[in-house]
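For this depiction, one protein chain was excluded, whereas all remaining protein chains were kept in their positions.
Chains here go by letter, A and B, matching the order in which they are written, and residues are numbered from 1 within each.
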Amino acid sequence: MTDTTAIRYVGQSLRRREDFKFVTGKGRYSDDIKAPGMLHIAVLRSPHAHAIIKHVDLTVAKAAPGVRLALSGTDLAGKIGSIVPNWIIPGTKVPDRPVVAIDRVRFVGECVALVVAETQAMAHDAIGLIDVDYETLPSVVDEEAAIRDGAPQLHDNVPNNITTIYKIGGGDYGKAAREADQVITLRVANNRLIPTCMETRSILAEPNVDGSLTVYLQSQVPHMHRRWIADTVGISEHQLRIVAPDIGGGFGAKMHLYPEELLCPYLARLLGVPVKWWESRSESHQSTNHGRAHTEALEIAFRNDGKVLGLKVETLGNVGAYLSNMASGGPTVNTINFGTGAYKIEHYEARSRVVVTNTVPVDAYRGYGRPEGAYIAERAIDAVARHLNLDQVEVRRLNFIQPADFPYRPYSGPATIYDSGNYEGCLVKAMEAFNYDFRSAERDQLRAKGRYRGIGVAAYTHMCGMAPSRRLSLIGFNRGGWESARVSVDSSGRVTIFSGSMSQGHGHVTSLAQIAADVLQIPIEDIDVVQGDTRQVQAGHGTFNSRSMAVGGSGVHVSSTRVVAKAKKIAAGMLEVDEADVSYQAGKFSVPGTDIASLKFGTVARMAHVGHQLPDGMEPGLDETVFYDPKGMGAPSGVHMAYVDVDPETGIVDILDYVAVDDAGTIINPLLAAGQIHGGVVQGIAQALYEEVSYDADTGQLMTGSLLDYAVPRAEHVPSIRSLFQETPSPTNPIGVKGIGESGSIAAPPCMVHAVLDALSPFGIKHLDMPMTPPRVWSAIQKARAGADR
Amino acid sequence: MIPASFDYVRATSLSHAIGLLQDDPDGNKLVAGGHTLIPTLKLRLASPALLIDISGIDELRGIEVADCIRIGALTTHAELLASKPLREVLPIFHQAADMIADPQVRNRGTIGGSLANADPAADWPAVVIALKGELELAGPTRRRRIAARDFFVDIMTTALEPGEVLVAIHMPRPNRGAKFRYRKIRHPASGYAVVGVAATLCLRDDIVSEVMIAITGATSRAFAADSASTHLIGKPLSTENIAMAASLTGEQAECLSDHYASADYRKHLVKTEVSRALASLNGA
Partner (left out) sequence: MTDHTEELHVVTVDVNGVRRTASVEARKLLVHLLRDDLGLTGTHVGCDTSQCGACTVDIDGQAVKSCTVLAVMTSGSSITTIEGLARGGGALHPVQAAFHEHHALQCGFCTPGMIMSVRQMLGQNPNPTESEIRHGLAGNICRCTGYNNIVRAVQSLASEAPRHD
């Protein structure tokens, strides 16, 4: 008598349930929230890269109209704790970072003083009236310059400006180099980027009558922010409510602890009124963390058939003036652990040094370390292919980790495990979609006619969904790696998921509900998702490291499974049959092979709530919470291909096609997953072709201080992205998913570099640094031409 | 993001505006479309005492295509893009307008504001120079006209005297068969010209009878590439002559250098874009 087929949402391109509010202008972002009587903060920022603060005169500012309070770093000393990182690689020297600079500034943009006033305009008017007497010091902005003898020193406890030295590897690189046919060296750089969430940061802290404090904050990690703010400002966690409303993009930039996130809560408590801060875009360029900023020296040992025997890496990670939250982990664990990429390179020797400079702090940005790691592997393999004049695809094939090798520990190292994958599968799929053979022939024909076409290939793998907690603490990441999910069923059978993950545009209200609906076998319309409010959501770690589906989604799956298990027990009792005889599908508990009438999920839920007919010893309620700590991390992988045309006279790179084949295990929602790829790839293309933060080497001034200089791509600058998936389920979690959010920004930079180098190969150009702007491409061609003339 | 305080008056007539401007030529500022001025106010790079809004003054509006062509200073980039009569005689307005900023900015920004502002990377200066335009200026005591090529003095500096308002741009109606091309290499962030080239050309029996090339973006002010024109007049538009003209223009340009593009690169772009502009007019 079943009119029922199993409900299955996973794998469907459901349209997003959260869209309505956004397309109608009803989204609610931090700055949309206003509290009666709120005051506004404006921050005075250092105009110098490195200077001693001799005196801060607030007298005039204090007397300006509407000003309630003006404070310098000295006024705040001892009142708010220092900003401390929360991922500290063992052995790291942590410099002290006061919330507002006290006696010395170390980057252009560092907070020096602040004003609290009745309106934002008044606050801005008043900071112009603060007089600061500085004595400037020599500065250093470049990581290579910062570790040279005689370089300006930033912190007394960080000799040579190096906070951390980290080494990883396996095998015997020296031996590989001796046995290799050839060894080449290559210096590559990962340009410094500005994450550029379209919504800048904004914070509103509002004291409540009961002495507690509500902070509206665009946080990717609301519960983490609660812990950090509580610890630093001296509020107890249970009295602090973080509300992360709709977030206009995060990309890693909104998961750190910034001075303003401490100032608003502190001042709101001090003054007893709501206090707000809003960041303008140009301010954001110097007050919100940057990303990347690496240089690496590579040495590659290989055989003449293209097989890479060994790789040696020296990384310098520029982390700016202070160690931000995770800064010691990015250039180290997150980068060089993954330096061998999708390839079996048995002899690996890598060292990373984390370097402070007079620049904006650098921390996580989409991929954090993994783009830099993949860049190492990919540039190395491509250089070998180019050096030997071998086909770029064949050399990759020869070196790939094979499906039979999984789970695979690269270079037999201690920390990195790739759970699963099928790189050849991705490669073949990409070549077909891209029409690789046809394109190669076309490129060659056009090359003969003086046109510069190029094909780029990049393969990648990495690990995401930082977990499990115990293993993370071994590398100094001791804040936990689990995720919490509560699945709460009301007395009519409707469900609310309280998830510790935090969407910033990812569409969790849709995707998490898809996962739950399949387990609960109820229509998705009956499921709501709540995130981002520490008063409602029990606990959580938030969204970063592509972890929301792998860890958060798995948690939802586990709690939902527990709900069904309990409901089944209740149903068995109500039907007076053995639990093992009950089957559950499409919202109905039935006893197959009998004519016992089935029970609806809602009926069982009601019974769970009224509680008078429950199996002996069972607690009422249908509400399950899990703190899900995975057993391992998933390793997404993929192969991307790009086709470009380079105009040698202007240096302009035109992208003719871009194909992305990504293996993120089970795909919950292909439409949303493809959206993540599109966005990630475009951010990767941006790194490769357009974006770079530049500092004046002498003065430490930020040259890309606004969007007038920092080139975030527009629609015209990028092509359509063709996104395809291969699904190799991850054995590390119950739903088989791996992360996807970072894949695009990991694969696209090397893919683009390889495409342009391929196009420029007739000039003999072997390497170009990103961004490959028209002037830079043109100069490389000029240099090559001049060299050829000699 | 929040400008410093200022006051605001909507000017009711040209003389009203000039009068207000005269009251304090340093402190008072005209605002037309506001799409250069307001961004600078938001970043507090300027802090005028009074803004004089000229956007309601009818005399500064309109596109007239007759024996001469008159474009009022308040004409927006969008109006220049869309105007059919103008496109018929001077299609270069359409070509250039389409490359200026973006649709929203084009709806507000005016050609008068652009010319008066004299940003070395703005587009219209090259166009009006190439078209041998004359700018009509109205001041407290007199009206005058000045050739576009003499108007741009230096970075953000024009021949406008204190108290003067740019009223309109006048251009001769081009000869039949005249051809026009605007080419631009855009800065990827700002969208302004790294190099912009405006070229007009007349061929009679395959011989260049008239030509004018103007460059923007490359140097501290838009300029007319006279040596190139002199070279081309009376000659066929051969590949060699185009190359020579491009190279002469490049030599004339004392190029700017900044952290995005070197002077060498700009000079090369000048040559490349001049030759591409001319080549595209050959047989077009």
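Quick notes
In this section, a residue touches a chain if its C-beta (ideal position, glycine included) is under 8 Å from a C-beta of that chain, and two chains touch if they have at least 3 such contacts.
On a predicted model such as this, the values are computed, not experimentally measured, just so you know.
Shown chains touched by the hidden chain across the complete assembly: A, B. Residue B:A101 is the one among B:A73, B:A101 or B:A246 that touches the chain not shown.
Among A:K312, A:R396, A:H640 or A:H678, the one in contact with the hidden chain is A:H678.
Considering B:H16, B:K42 or B:R61, the position touching the chain not shown turns out to be B:K42 (whole complex). Even with one chain removed from view, chain A keeps its contact list with that chain: residues 15-16, 18-29, 31-32, 34, 60, 63-65, 121, 129, 196-200, 246-249, 251, 280-282, 504-507, 671-672, 674-675, 678-683, 706-708, 712, 714-716, 718, 720-721, 744. The set of chain B residues touching the chain not shown comprises 1-8, 31, 34-35, 38-39, 41-43, 51, 53, 55, 78, 98, 101-105, 107-108, 190-191.
Following the convention adopted for this analysis, only the chains that are shown with their structure count from here on.
Those residues of chain A that touch chain B in the complex are listed here as 120-121, 124-125, 128, 280-282, 649-652, 690, 694, 703, 706-713, 717, 773-775, 778-779, 782. Contact residues on chain B toward chain A in their complex (touch as defined above): 1-2, 4-5, 43-44, 185, 187-190, 259-262, 264-265, 268-269, 272.
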